[in-house]
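Below, a portion of the complex is reproduced, with chain positions unchanged.
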Amino acid sequence: MRFDGRNIEELRPVHIETNYIKHPEGSVLISVGDTKVICTASVDDRVPPFMRGEGKGWITAEYSMLPRATEQRTMRESTKGKVTGRTMEIQRLIGRALRAVVDLEALGEKTIWIDCDVIQADGGTRTASITGAFVAMALALHKLQEAGKITSFPVKSYLAATSVGIIEEFGAVLDLNYHEDSRALVDMNVIMTGAEEFVELQGTGEEATFTRAQLNELLDLAAAGINQLFESQKEALGPIAEKIK
Amino acid sequence: MRFDGRNIEELRPVHIETNYIKHPEGSVLISVGDTKVICTASVDDRVPPFMRGEGKGWITAEYSMLPRATEQRTMRESTKGKVTGRTMEIQRLIGRALRAVVDLEALGEKTIWIDCDVIQADGGTRTASITGAFVAMALALHKLQEAGKITSFPVKSYLAATSVGIIEEFGAVLDLNYHEDSRALVDMNVIMTGAEEFVELQGTGEEATFTRAQLNELLDLAAAGINQLFESQKEALGPIAEKIK
């Protein structure tokens, strides 16, 4: 039994509210336990300069936290005048992951802007962002298809992410909250497709290391958790869910 | 009858949900029609360097919009690397207004950080921010008092804000939504106290002007609207409402 009463292989409660914001083509409010993220997907009819004329689309992401999403107030990056390394890492990760499951040729010369804004943080904000952004993106692409702007639905597979880690008292655990994350010896983010293949794997032992056996244990936990997240995504997407393998 | 069916002296529906975010000392989600703002109040036990040793507190505000709060996606200020002039004007305005109704000596050497993050915009984001921030601040100060960190409740009066303006088809109207705001000949933001005194008055005729008579008409509308906003604030504050004159 973990500090919050969960089993080691138990996800926190997941809820995905679709169309949370009225202007974007797709939007959700995802909560994973006390972590809450507004994810929006915006369609731009242009691609970045380096891609023009190639007939392919692009997906890019930005990530931010409200100053008081965290226990202590965090200074705004706009006030600092620059984006931190952590934010850059996360937004590059989100964009890369989503691109792995979208047929960019089928999208055509359009950019999907994903914005993940954490309004309340309790660990796992980047994995919740990816899981929520996938749904917001699917909603936006569905709207594009309804409007006749794309002919086929370009999402090749489901995509969700979770964290796993090693904690002194419990060993390998699934879906760390902030309290667990700050004590973890090893922290790993896993992003997988509906075909149970990896899109990204990032495991870090800050002032610690992990063996091949521990790695395998963590990957088993992650795969089971991600399969549950796919169920939440399907439920949120309703009839659109069937368009994706 | 205005485009959205309101009378000229009619506010949009106002809703204030308190304790919307778990970490801050005070927080609300305020909606005024389709404009939605998360307002949080954070307590810092220090004051800015220029005020140290004076025994007085300080209140400062930051304001931002999610990129897709607006109809077209707006570039993040953190990505631009700088805060726009519009944002600076608004955050200076919010801080100044709140300081006018708080006894900073009674607060003591503490800073209240107000964060207003617009998650959905439909006109009047700065006035909704002020109206909501007042409630978040009152909640935080109440918590400070409960914890024995301040002896008296330092809020001297209610404070709320609305916009009024002149539109070609309707003349003077109360509480402009985005569609009205973009067509307004004259746009005025009015901030008042519970004693029906002005804290701030900003009237602008972009490529237009207004007479003394029109000014008086606008001020009458604003005063009536603000009195209704006080009712929403009182309802949201519940028993705390009685601590304020």
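Letters A and B name the chains as they come in the text, with residue numbers starting at 1 for each one.
Here is the rule we go by: a residue touches a chain if its C-beta (ideal position, glycine included) is under 8 Å from a C-beta of that chain, and two chains touch if they have at least 3 such contacts.
All values derive from a computational prediction rather than experimental measurement.
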item	value
Total identical subunits in the assembly as filed, 2 in place	6
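By our rule, only the chains that are shown with their structure count from here on.
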item	value
Gap in Å, rounded to a whole number, between the CA centres of chain B and chain A	33
Residue ranges of chain B touching chain A (in the complex, touch as defined)	21-24, 27, 34, 38, 40, 42, 44, 62, 64, 66-71, 73, 76-83, 87, 113, 115, 117, 119-120
